[in-house]
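Report on one structure; see the data block that follows.
A protein chain is absent from this complex, but the other protein chains hold their places.
Our next item is chain A:
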Amino acid sequence: MPSEETKERITKVIELSRTVIHYGWIPFIIYVGFTRSNPQPSLIKLISPLA
């Protein structure tokens, strides 16, 4: 059984990774899609619903 200190640290790491995924997931997909797309789209077309 891990000590209280380790438990606390693991909890912190999980909370932090949850926050990172929460804010980073969509930008991550857009970044991956933007860089790997063939042909590469322009940024304005990517974000705006009307362009």
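The criterion applied here is as follows: a residue touches a chain if its C-beta (ideal position, glycine included) is under 8 Å from a C-beta of that chain, and two chains touch if they have at least 3 such contacts; residues count from 1.
Assume contacts and distances are computed from a predicted model.
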Query - Listed names "Replication factor C subunit 2", "Large ribosomal subunit protein mL40", "Ubiquitin-related modifier 1" or "Translocase of outer membrane 40 kDa subunit", with the criterion being the UniProt name of the chain not displayed - result: "Translocase of outer membrane 40 kDa subunit"
Report summary line: Per the touch rule stated above, chain A touches the missing chain via residues 2, 7, 10-11, 14, 18, 21-22, 25-26, 28-30, 32-34, 36-39, 41-42, 45-46, 49
